[in-house]
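All protein chains but one are shown in place.
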Amino acid sequence: MKRNRRPDGKEKVTGALKYLTDLSFPNMLYGKIARSPFPHARILSISTEKARQLPGVQAIVTHEDIPGLNGFGIVTPDQPVLCKDIVRYVGDAVAAVAADSIDIAKRAIELIDVQYEPLPVLDSTEKALDPSAPFLHPDGNVLHRAGFQKGDIEEAFSKCRAVIEETYHVPRQLHAYMETEGGVIVPEKNGTLTVYVGTQHGFKDRFQLARILGMPESDIRIVSSPMGGSFGGKDELNIQPYGALLALATGRPVKIHQTRQESMRSSIKRHPMAITMKTGVDEAGKLIAHQTVIVADTGAYSTLGPAILDFAVEHAAGPYIIPAVHTQGISVFTNNGVSGEFRGFGGNQITFALEGQIDRLAAAIGMDGLEIRRLNLRREQDAGPLGQRIAETNGALDVFESAAALYREKKSASLQERPWKKIGTGMAVTMHGGGLGFGRMDPAGGRLTLKGNGKIEISFGFEEAGQGILAVIETITTEQLGCAKEDLSIVIGDTAVVPSSGSTTASRGTSMVWHSLQRLKKPFIAQLLKRASLLTGKERLSLGEGGIWSDGEFLLSYKDLACGQAEIVAETEFDFPVSPDPIDSAHFLYTYSGVVVQVEADLLTGKIKVTDLHQTVSAGPMVNEMGFVGQIEGGGVMALGYTLLEDVVMKDSQYVTENLDTYLIPGIMDVPFQLSVEPIEALPEQDHFGPRGVGEIGTVAVAPAIASAIYDALGLQVNQLPVHPETVLKSIEERGVFHGGQSSNSGAS
Amino acid sequence: MEVNHQTAGRAEVLSVSFHLNGELVQVNTSPVARVVDVLRDELDQTGTKLSCGIGRCGACSILVNGKLTVSCLLLAYQLDGASVTTIEGLSGQGEMDPVQEAFLEEGGFQCGYCTPGMVMAVKSLLDSNHEPDQHAIQGALAGNLCRCTGYGGIIRSVQCAAAKRNAVR
């Protein structure tokens, strides 16, 4: 089994690694951003006079100081960089300050006088959709509608033996990357700008910043790795425009590193959704009708809201084959922060609802939860959820059978319940699309170079946010070329030197690195061997550790091969594989997971503790076991938090949770001491798509599995995340599991 | 106590002396500056990270007189005369501490941002407990949040580090 140490590991465990927020430059200033205290208001005036008088303040910028477009957004730039007329959420920026110290910048922000006229606050999708609601954007409060339809849904419902209808509510989740947004923006002597700020897509940042600053893209260099976590949260611009404007205004490097409170207020979050599903089965337990209505709270601006809704719509029936499906989604503007990209991309929300339906239907018709799944799960050659052809794998059934076996084992194990505790076992399955989907620009690429110093340089436009892309690149490149890791130099995260690879998102990275190497290795190796052959006159050469080998004997080092000659370069550009069927946003490469959990419910407090968390994942061959397991375990625990703890609470569109004391991510005591992951690497023989990315799949089906375990323990069917102990306790009391101090539980007292 | 003012003296800028990773350092700073800022900004020791700023994540954990301390809740005047160990102090002369080795081997980190604080907490645990059980590991790391690993790799790293240290003994 491959358990390669990460190339960036030593620097990380010794603290030597410089994150971009660790950088400092001579003559550097500190920046702060003034944000609206109101979730919705008209700006009457902005006065920066007093702040400018404060000694140590070097520059203040407002909307008047933006040379280019005053807007950003990966797809639609509808979020003002610095608001002029209207603020639409409490993170909306109105001014930014550069000063000699953080304290001075902070004080200057207090001295900026902005007069607001508060406007009606749309703190729910219901309010925003009310015909009397004010428009947050010129076209109204609907950002996007999406839908899918197959079969005759009404007719199908009329034939059902049982129909379940339920509305599921899922919360606003914080990425809670440990490193908050920040970095340094440096104006160079030649008039160009270097932006040392983490992002998931350096070239996209460059494009957006050029548009804002009115500068040619070629004058902007983005250095964007490493990052202390991102999970989708740093794909969109955050502090870059403010740092850039201030650096240009002062001619000095400007550092901005948001405090956790600032980050909480300004950062994007996972979309809260209300998902209503009506699902029916026939006499045999076959799913025959499935209707879904999704209402997503997208907050104040677009960012990737439309794509996330599309993804949720696509995955509404998940891995189940249902003849009649009707799905409608709407993404609604509100004043509740900004929702955007987050690991799982709408899949987590919809899967919680879908698997909840399956469990409810099973209970309603008295069928085993495993049986109903086995009966309805997709087979290898079934079409994808939107009817598109997809890369064939038996992933859905493979992960299901693995999880089902473990589930049975856990269920039948005799459990010793402690006093006032109830134990439950649950499971869930899912499938999750990788890449951006049909009809979306999804280019990838990479470059191999034999450098003058004899290093084989492999470079990509991908970013290292912690997911381990560096280890993936090292492993795949050494395997495909046959060289040693010492022969390699890996270059990422700097638009000045890397090729375009597309965004580090949507579980693309691993997959695209592998595909790149498939394309690069032949021409690159051929060129190297040709030169080696010319230099040595020998044949039957191959690449190996340290250099060129012939018949098992070392012949020539890479250094000698490179010495004094032109660099050998191989470059590739291609698109992420898509379905041959032209269905908008449909995915082609899917990963699958089956999750089994065990929980212990506390009958006195209603608290749920996950004591066991197992995930079986089918995603093609594993590149590096340590990275794979890390992604699945970490993703699973992030989802455990989503299920039981995490909720960015807002009241009247103001954040109630302001830091990690009230917004709770799981600590070491909240997770099972031993997590378990089983990879299923098998792919059909004809598959030529290699390893799939696993950045997201570990987060998708954990919530419904926990919900299923809670049902098993207590008979409570939860329809809202996070699961509040209060809800659980009420249910325990209503069900008579526990009555005012007297126990009817045999395990108690 | 090596302070430029007397016991009951006062100063707006304090000259504070302490041992940092074995070396005596002197910093002129506000007495109420946060130690995390003194380390990162004044002394360019950026291995110690800052994440929540309110003692609720552990990213800024250091050892002060051998005791695990969050440097975001510690003020400059409290360092006076202290002996401080940061992540930079664990790997002298290129030799890594067994805890660091274990994190590398077992994948006890991903983005690495919580890692310095986590390593310091593990170091603190193993200094006082050579064979920590589940309860001891959970208790010792309760104040260090990690968003990437789900703690699986970290727990394996702690167990591996304990074994390494015991093997040396």
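Brief remarks on what is shown
As written, the chain order gives the labels A and B, with residue 1 at the start of each chain.
Definition applied: contacts are C-beta pairs under 8 Å (C-beta built on N, C-alpha and C of every residue); 3 or more make two chains touch, one makes a residue touch a chain.
What we mean here is this: contacts and distances are computed from a predicted model.
A chain of this complex does not appear here, and its UniProt-recorded name among "MalK_3 protein", "Cytochrome b/b6 domain-containing protein", "Peptide/nickel transport system permease protein" or "Xanthine dehydrogenase molybdenum-binding subunit" is "Xanthine dehydrogenase molybdenum-binding subunit". Here one chain is not drawn; of A:Ala16, A:Leu54 or A:Ile321, the residue touching it is A:Leu54. Contact with the undisplayed chain is limited, among A:Leu535, A:Val569 or A:Leu604, to A:Leu604. Although one chain is hidden here, its contacts on chain A can still be listed: residues 50, 53-54, 103-104, 107, 110-111, 113, 419-420, 604-607, 609, 645, 649, 651, 656, 658-659, 661-662, 664, 666-667, 669-670, 725-726, 729, 733, 738-743, 748-749. Against the chain not displayed here, chain B makes contact via residues 7-12, 14, 30-32, 34, 53-56, 58, 61, 64, 67-70, 72-75, 77-78, 121, 124, 138-140, 142-144.
The rule we apply is simple: only the chains that are shown with their structure count from here on.
Mean C-alpha position of chain A lies 30 Å from that of chain B.
Of all the residues in chain B, the ones that touch chain A in their complex are 40-41, 44, 46-54, 56-57, 59, 86-88, 90-91, 96, 100, 103-116, 119, 134, 137-138, 141-155. Remark: chain A residues 3, 5-6, 8-19, 22, 24, 175-180, 226-229, 231, 257, 259-261, 465-468, 626-627, 629-630, 633-638, 640, 659-661, 665-669, 671, 673-675 touch chain B in the complex.
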